[in-house]
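Excluded from the complex is one protein chain; the other protein chains are retained at their positions.
Entry: chain A
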Amino acid sequence: MAGKPKLHYYDGRGRMDSILWLLAAAGVEFEEKFMETSKDLEKLRNDGSLMFQQVPMVEIDGMKLVQCRAILNYIAAKHNLYGRDTKERALIDRYIEGMADLNEMFIFLPITPPDEKGAKITQIKESTTNRYFPAFEKVLKSHGQDYLVGNRLSRADIHLVELIYYVEEIDPSLLANFPLLKALKARISNLPNVKKFLQPGSPRKPPMDEKCLAKVKEIFQLK
């Protein structure tokens, strides 16, 4: 019998958060192995566990998977969250790649130098309100269904709601002009697995604080 997936990363959001959300939404229990120091990362590298010397790495179904996109694709397909056919999948991919672009901005925000942070936050706000949120609001409006693709829950809904939570942490008012996105957020948040994940005590990670930032800089030897 297969063991639980094992997630290798540091105790924070970064590039692992989308994977956490997807596993949680799919109702998959998992274990987490946190790197605390650069030595832990070195050990993983020396073990040959990291194909391109990078984390995240997820041990699942006898494999050691790296590259977020590959990991997310695998989990989504395995748990039926990737559309019913090639065309639905292509649609989902289009949406989630856009979301990944926005997500990149959030991932790098905590390690942005203080004097550049203001500009970065402005960029996030502008991209959100002028590019991404309007696109997804339009999709929901165009078919009037409860989910982005194929009238059924897919990874696209999970990733988008995750992003909406991040955006609201920066500025809750940004969601104001997007009623359908607000409704999607409420609907997805009420799904039993997601509701459980949103509760305190779940593996969900808080925004990065100074302590975590110092740890990340040490682990990845960032300046």
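Definition applied: contacts are C-beta pairs under 8 Å (C-beta built on N, C-alpha and C of every residue); 3 or more make two chains touch, one makes a residue touch a chain; residues count from 1.
One rule holds in what follows: contacts and distances are computed from a predicted model.
Only one of "glutathione transferase", "Serine/threonine-protein phosphatase with EF-hands", "WD40 repeat-containing protein" or "65-kDa microtubule-associated protein 3" fits the UniProt record of the hidden chain, and that name is "glutathione transferase". Among the residues A:Asn73, A:Thr112 or A:Ser189, only A:Asn73 touches the chain that is left out of the figure. Among A:Leu65, A:Leu184 or A:Cys212, only A:Leu65 touches the chain that is left out of the view. On the side of chain A, the interface with the absent chain consists of residues 51-53, 61, 63, 65-67, 69-71, 73-74, 77-78, 86-87, 89-90, 93-98, 101, 131-132, 135, using the contact rule stated above.
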